Each structure stands twice: as structure tokens, then as C-alpha cells.
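Next up is a structure, given as C-alpha cells.
As you look at this complex, bear in mind that one protein chain is not there, while each of the others sits in place.
Moving on to chain A:
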Amino acid sequence: MSRRTPAEYADTSSWSYHVDDRFYAELARQSALLREDWPDAGVAEIVEAQSFLAREARLVDVGRFNDWLEQFTDDCLYWVPVTAGAGDPTVEVSHAFDDRRRLTDRVYWLRTGLAFSQIPASRTRRLIGNVETTVDPVTDERLIRSTFVVHELRAGVTKTYPGWYGHVLRRTGDGWRIKLKQVNLLESDQIHENLTLVF
């Protein structure tokens, strides 16, 4: 966090002081970086990235949303853009632009048992491939790019959502944490039904 967050706003599941102009500028920089050509990564880095993604995918697919939430940093963003190529979130809406507080809201909302769009709840299972990884030269954070297909069954209907993920991970004393998860849906700017599942 580039600017000092006042102590009373330190708990980012309740407050969002840190999502400021610099936050948006950094997001634009890393979003562009996620679209660049990267050098080949070593086998160890690829395997590490793959196992991180597989574990995260499993937490979502089995509905362990509280555990999934714990994978994110305090200054995280879970971002599902509408515009193909991600666009400019300062003047465009997204399907999800969740800072820590809103992501906590989302998980809370899913677990109220009152969201009719999730009664019955989505069952999902996702495949992730084409994993690439590199390091952000500015922040030293780990960047991962992957292709996904999410299969969803809800209310007797099976749907398929293809796209690609961009992850920015930060190393903590407790392993990798997600600073940014960008979900680029192939059909993000087209008609879609009930996007309340978690990507």
C-alpha cells in the first residue's frame, strides 16, 4: 500500500481506504503486464504455480468460500471485467470489482442461504491449463497466466464458461497469497445468465 492507511481503516474487510488513485494506477500497470510476452519459466516455477491454482480451484469447486477468502491479501482485488481486454475500470463497470470488503460481502452473501440466484447453489468444476509464470520486475510479485474452462450445473442446467486467469501472488510467511485475480471471460461483454457463481 503506497499511502499510509489511517489506523482506524486497517481492517480491510470492513474499510476501504487503500483503494485510491494509486491503487488504480498499479492495477492498470499489472493488468498490462499480464498481457505481455514472458520469458520461459523453469519447471519448478511452473509446477509451483500449477499446484497453487489447482488448490485454489478446489476450494471454490467444493464451496469452501471462507477458506478461499483466506487465500487473498488484505489489499486484494478479485476482478471480473466486462470489457474484452479488461478495459478501464475508472470509467467502466465490471462484473466483479471486489476489494477485500466486497469479497467478504460476496462470500457472506453466498452463505446467507437467501440468494435465490444461488438456490439451488451452483456446482462447479474447472479445468486449468496453459500455465505461464514470471516475476513482476517492479514489485517482485509472482505473475501467473492460465486458461480455464468452468463447468457449472445449477437448477438442472449445465453451462460452460471459458476464459483466462491472471493472478498476481505475493509471498508471505504463510505461503502465497492472491493480490490480484483477474478473470477474463471469453463472453464477458455478451449476454450471460446468472453470473453469481465464483470464478
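FYI, a contact is a pair of C-beta atoms (placed from the backbone, for glycine too) under 8 Å apart; a residue touches a chain by one contact, two chains touch by 3 or more; residues count from 1.
The rule is simple: contacts and distances are computed from a predicted model.
A.B. asks: So one subunit is absent here. Using its UniProt record, which name fits best from "(2Fe-2S)-binding protein", "Xanthine dehydrogenase family protein subunit M", "ABC-type polar-amino-acid transporter" or "Heterotetrameric sarcosine oxidase gamma subunit"?
C.D. replies: Cross-referencing UniProt, the chain left out corresponds to "(2Fe-2S)-binding protein".
A.B. asks: Hey, which chain A residues sit against the chain that's not shown?
C.D. replies: The list for chain A reads 9, 14-21, 23-24, 81-83, 87, 89-99, 101-102, 104-106, 108-109, 112, 114-117, 119, 155, 189-196.
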